[in-house]
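Only one protein chain is missing; all other protein chains are in place.
Chain nomenclature is as follows: A, B and C, assigned in order of appearance, with residue numbering initiated at 1 for each chain independently.
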Amino acid sequence: MSRISEHPILGKKEEGREVEFTFDGQKMKGFENEPIAIALKANGVMIHRYTKKEHKPRGLFCAIGRCTDCVMVVDGKPNIRTCVTPLKEGMVVNTQDGVKAVGM
Amino acid sequence: MNTVVDRSIDIGEFIAQPDDDMLICRCEEITKGEIRKAVHDGMWTLTEIRRYLRTGMGLCQGQTCSRLVKGIVARELGVSPAELEPATARSPMRPTEMRIFGTEEV
Amino acid sequence: MKRYEVIIVGAGPAGLSAAIEAAKKGLKVVVFDENDKPGGQLFKQIHKFFGSKEHHAKIRGYKIGEELLKEAGELGVEVVLNATVVGLYPDKEVNVRINDEIHHFKGDTVIIATGASENMVTFPGWTLPGVIGAGAAQTMMNIHGIRPGKKILMLGSGNVGLVVSFQLLQAGCEVVAIVDAAPRIGGYGVHASKVSRTGVPFYLSHTIKQVHGEDCVTGVTITEVDDHFAPIPDTEKFFEVDTVCMAVGLSPMSQLLKMAGCVMEDNPKRGGQVPIVDEYGETSVSGIFAAGDVSGIEEASSAMIEGKMAGVCVAEYLGYIDEEEKDSLLKVFDADLNSLRQGMFAPKNRGKLIESTEEGIEISKNLLKKGYVKDDEIERFPGVVHKSGVHPVIECTQNIPCNPCQDACKKGCISTGKNITYLPFVKDGSECINCGMCVASCSGQAIFLVNEDCGDGSATVTLPYEFFPLPEVGTVGFGLSRKGEKLCEAEVVSVKSVGAFDHTNLLTMKVPKEYAMKARFFKCS
Partner (left out) sequence: MVMENKADVVIVGAGIIGCAISYYLSKRGKSVIVLEGSDNIGNGGSSRNGGGVRQSGRDPRELPLAMYGIKELWPTLSEELGVNCEYHKEGNLRLGKTPEHLKILQGLTDRAVACGLDVRMIDSDEVKEINPYLSDEVIGASWCPTDGHANPMVTTLAFYKKAREMGVRFITGEKVERLRKVKGRLRKVYTKENEYEGEFVVVAAGYESREILGTIGVDVPMHKELCECLVTEAEPHMFNQMLGTAEADFYGHQADHGSFVFGGMSGLELNNKDCGPVNSPSNAAITAPCICRGIMKYFPALEDAKIVRTWAGYLDICQDGVPVLGFVDEVPGLVVACAFSGHGFGIAPAVGEQLAMLIDEGKTAVDISGLRYGRFKAKI
């Protein structure tokens, strides 16, 4: 488990409500309003997308919405910066392939 | 800057390097070799490189690669990176949906 | 169109400080920030800051952020979050995305305090998932409470690389190595030492040859480089890691200023593209100011002072204070800023090899190369003294502008002398009462309380300990050297955690007396 249950300086983190979302059709759990990328990380997901030209895997890189490497298809919309987009109940998150969802 | 630059000055031949396949612009997937080659095609400014190859024109608008591209172009031209004028900054500073960009509160 | 007297872009240390100062003078202030939380990078800074009282020394970054926010709120500053400034147009028109709309605002003045973005370097495999920026690591663990990885290699030995490495350890990650192509450690020696003593090795004059993995990082190979940064054959070392973290410097995020038509320059000393500003931050466009990292990479502490300066200038620009008042305020801020810009890490010394301290003591070469001061080198520094009974041993060996230790000791045992950058020393004839305040207040975690001879063949060493789990009294483990190597058996004899220590626990271990001046960390067996 990669979540830090208790931190020596920051103590225990106040988490939001636990919500369910799907990643590539698979049900996963995360905390409401945390970035989608963090919920994915907690579930062990590393690959967010494959690039258009070279079809190479990419994941979280800057984590603050600047580099746009972590974009995915969220609720059908491509190029969503998952590191700054809050997770909501029932969200449908898909690995992005080029500019579409994988398999689309 | 406006300094007089004769684009026919000899900057030497393009010589392949072992790391030419290194990806530099992560968004548009442009390699070091493509950037170096573009310099030999006559693209001597960062603006020309960007228009010719699309480096820094992807989703992140050059946040990650502009400094790297600058270094490569400067080395190829034999000048200091500080001499190269960076490409213009353009709004919007973050990708913005058309629906939102078109909804104004003046 | 809605108009503000001052629009501030960025609610980090510079922006908030500017807002506070301007609001104090009666201006109507708005601060826009694209993030959902204010404070910029301050909330990721969980270490104690350097400096003196005026610079919020020995306070952790995130607490400074909380203080600034509280003060701004009390003064009626409007902080608008999730507000992305998409453009700065002619006539100081600011377009801001708020929710699903673009709002147009005009500012009589505008202060740009957008901070910096991280630099990156390339190596084969640098685009693989698992290669991340140091800022990303901080965001993940200190904001979102998640570990960036299990086993991590850090590239970069500047303060960011060192501080983030320590934070990774605090978050429960393993840091397998800190690597830097430079021949010397770039950050403060004390930051390096606190990482080193936990056992993290430093590889200076090394670079990443390749990051391995198909879908994500599975390992990394580093190689030694020569004076021209060319790889030396047959010096490769492999580490099995799942994460590679890059901390290779910052660049000013100055795009808005460029868009607004401010005259810019490429200034390597300031970290890249910066606006040309006067000494108080006004750009070439009248009424547009820049403060903090956006006008030159420095520390959060200096960003806060630059912010205050811009706030005062804006107040004068709009007639809320007269020039005389402005000048007298700026004089104070100038002095604060100058005291921060002293010492061997001052901006003016960037890139210089400094071989001896201001006191004329030779700097530890091992510290610069390996991250720790060797046993035979430590004795030459003024804070390292031998006395009977418990006494402080101050392993502060570089001139940095910092003095909380001298304020911490109620008995007046410690002094930095007349200059804030001088190395602290233990005053003759002073009496240590073993209260531990000096240990907890040292932002560099460089002070230890040592009883070199307890009379039974043992010694005790009290050290700052900011990790979980906190060992209990009676735990037997090992005393580690400054390099992080097992030296001897050690037993925890006391663990103190009081509010005044602010999460810096004081762990006292008992070691054989020959290790009193050698054992500097405790590790459970």
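Here is the rule we use: a residue touches a chain if its C-beta (ideal position, glycine included) is under 8 Å from a C-beta of that chain, and two chains touch if they have at least 3 such contacts.
These numbers were taken from a predicted model, which means no experiment stands behind them.
**Student:** Where does the absent chain make contact, in terms of the chains shown?
**Tutor:** When the entire complex is considered, the left-out chain reaches A, B, C.
**Student:** Touch as defined at the start, partner being the missing chain; which of A:K13, A:K52 or A:K88 qualifies?
**Tutor:** Going through A:K13, A:K52 or A:K88 one by one, A:K52 is the residue touching the chain not shown.
**Student:** Can you tell me which of C:M259, C:V385 or C:C454 touches the chain that was removed from the display?
**Tutor:** Candidates C:M259, C:V385 or C:C454; residue touching the omitted chain: C:M259.
**Student:** For the chain that's not shown, point to the residue among C:K28, C:H104, C:R184 or C:H212 touching it.
**Tutor:** Of the candidates C:K28, C:H104, C:R184 or C:H212, C:H104 is in touch with the missing chain.
**Student:** What does the interface between subunit C and the hidden chain look like in terms of residue numbers?
**Tutor:** Residues of subunit C in touch with the missing chain: 87, 89-91, 93, 95, 102, 104, 259, 261.
**Student:** What does the interface between subunit A and the hidden chain look like in terms of residue numbers?
**Tutor:** Residues of subunit A in touch with the missing chain: 52, 77-79, 98-100.
**Student:** For subunit B, which residues lie in contact with the unshown chain of the complex?
**Tutor:** Within subunit B, the residues touching the omitted chain are 1-8, 41-45, 47-48, 51-52, 54, 57-59, 61, 85, 88, 90-92, 95-99, 101-104, 106.
By our rule, only the chains that are shown with their structure count from here on.
**Student:** Provide the C-alpha centroid distance between subunit B and subunit C, rounded to the nearest whole angstrom.
**Tutor:** Between these chains, centre-to-centre, one finds 32 Å.
**Student:** Out of subunit B, which residues touch more than one other chain, so two or more?
**Tutor:** 23, 26, 63-64, 94
**Student:** Which positions in subunit C are in touch with at least two other chains?
**Tutor:** 34, 117, 127
**Student:** Going by the contact rule set out above, which residues of subunit C touch subunit B in the complex?
**Tutor:** Within the complex, subunit C touches subunit B at residues 1, 34, 84-87, 89, 95, 97, 100-104, 117, 119-124, 126-127, 251, 254-256, 258-259, 266-268, 272-273.
**Student:** Please name which positions on subunit C make contact with subunit A in the complex.
**Tutor:** 34-36, 46, 60, 62, 117-118, 127-133, 135-136, 139-142, 144-147, 149-150, 170-172, 215-216, 466-468, 470, 503
**Student:** Could you list, by residue number, the parts of subunit B that touch subunit A in their complex?
**Tutor:** Interface residues on the subunit B side: 23, 26-27, 29, 58-60, 63-64, 94-95.
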